[in-house]
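What you see is the complex with one protein chain gone and the rest in place.
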Amino acid sequence: MTAPLFLVFGLLLILSALMTILHRNPITSALFLVLSFCSLAGIYLLLRAEFLAMVQIIVYAGAIMVLFLFVIMYLNLKHDVETGVQIAVRRGVGWLLAITVGALVVALFQRQWAPGPVVGLTDATGNTEAIGKLLYSRYLFPFELTSIILLAAMIGVIVIGKGRQGGTIE
Amino acid sequence: MLEIWNDPTFQIGFWAVVKAGLILFIMLTLVSYLIYAERKICGHIQARTGPNRVGPLGLLQPAADVLKLFFKEEFIPAEANKVIFHLAPVLAVVPAIVVFAVIPWGPPPFLVADVNVGLLVFLAMSSIGVYAITLAGWSSNNKYALLGGLRSSAQMISYELAMGLSTIGVLLLAGSLSLVSIVEAQQKVWFVVFQPVAFVIFLITALAETNRAPFDLPEAEGELVAGFHTEYSSMKWALFFLGEYMNMLAICSIAVTLFLGGWLGPGPSYLGPLWFLAKLMVLIFVFIWIRWTYPRLRYDQLMNLGWKVLLPVSLANIVLTSIVIWWRTNG
Partner (left out) sequence: MSLPNDIPLAWALALSGLLFLIGVAGVLVRRNALIIFMAIELMLNAANLAFVAFARTLNSLDGQVFVFFVMTVAAAEVAVGLAIIVNLFRLRESVFVDEVNLLKE
């Protein structure tokens, strides 16, 4: 049951990622990226990472992409125009990509993957609670550090975004 | 053919789809009578009768409204981005409907799915709801619509924070993100008694999230023409309208689940859905009452309220709740 769902979500993910990088209009690219994030969230659900799936939608699709959309609207970007050189570059990169993908797929499926430890499917504690326990015990220091990263990012954005009038410090 | 029926996964999926269809049908009927209720209550608050011509007591008014909207001519602005213009109303309705998949109407057979991160599903869907209005405003190629869209998305993003934080108090008390566990943790006392501040904050942010007065600046008739849905007519406008009321129903259902004890009430457990509906109707009445009582907030007042008042108060609520819980379990 999960395998066909994985194929559907995977196909949706690949197609929307391709449309993201290939489409001319930046807004449509952004919307396809939102679609790819949502299908990735579906794949996380299939891989039993429910908390991450929802956080993916809340953070990536719901906040980061809204930021992208605001910037695209603010800059009022129109369709991209491509010169001849760029089309040639695109074709070259496309072939390179295809060969690399082929090599990757062959390498992955030819190898014998060890089955790994038997997955004990006891979900006595829910997914969120287990992640919370890890976050606050083993990964406490990185957790506090991420709060500092976010604070630095907030201050940085305000200073950069303000421009010349108020932002420079003498 | 019969073998697939015995597969337990298929059974779960099949009954989930049936229940989802049933809930969708009930919600659509509720929404159409919600529109009628709003106009009647608005009328009585304004010392007049409200619709009473179409059918007995005006009860067929929603049908008349839908028929009118169906037959209206549909305008699409010339320079509008066609695909996104058509997509935005759909994006307004779908997240609101998805929330109903995780809301428990009653003890276990009365819900579609008990996801163990149910509360986060609701927050995720309200994050996606921002796109509908932003895209609607932008794709209409109209400066009033764009302004309305941008104002509304800024408002929704700001109040989303306070809403999420106000639900954390409930999360601390219940110990789980699953909505069924949260309701079952309220068997003795409803959480509104333990978290009154969080309840008030949740209601205020719910008003802001659904763009209802006094936070309806984005659709301010008289100020921004019609805000982000200026260029929408006929069935697309009807979809936005539907989305707004569905959103209201979804958020009120979540408020009932988190704070007012969900399906809990005296009597046998199979009466659960009736209690749920009753509490839902009370909250919806409060929403409608607030709309026709308070004047609209100005944009800077709105932003001030969201960032400078609601956010610190909900943070203080979390800290206080954690201290009290720790003291009671360890003190």
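Letters A and B mark the chains as written, and numbering starts fresh at 1 in each.
One rule holds in what follows: contacts are C-beta pairs under 8 Å (C-beta built on N, C-alpha and C of every residue); 3 or more make two chains touch, one makes a residue touch a chain.
Remember, predicted model here, so these are calculated numbers, not experimental data.
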Name every residue on subunit A in touch with the hidden partner chain. 1-3, 6, 10, 13-14, 17-18, 20-21, 26, 29-30, 33, 36-37, 40, 43-44, 46-49, 51-52, 55-56, 59-60, 63-64, 67-68, 71-72, 74-75, 77, 80, 82, 86, 89-90, 93-94, 97, 100-101, 104-105, 108-109, 111, 113, 116-117, 119-121, 123, 127, 130-131, 134-135, 138-139, 142, 146, 149-150, 152-154, 156-157, 160-161, 163
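Just so we're on the same page, only the chains that are shown with their structure count from here on.
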For the pair subunit A and subunit B, the C-alpha centroid-to-centroid distance in angstrom is 28
Under the touch definition given earlier, write down the residues of subunit A that touch subunit B in their complex. 1, 27-28, 31, 34, 50-51, 53-55, 57-58, 61-63, 66, 69-70, 73, 126-129
Name, in rising order, each residue of subunit B that touches subunit A in their complex. 9-10, 81, 83-84, 87, 115-117, 120-121, 123-124, 127-128, 130-131, 134-135, 138, 146, 150, 153, 157, 176-178
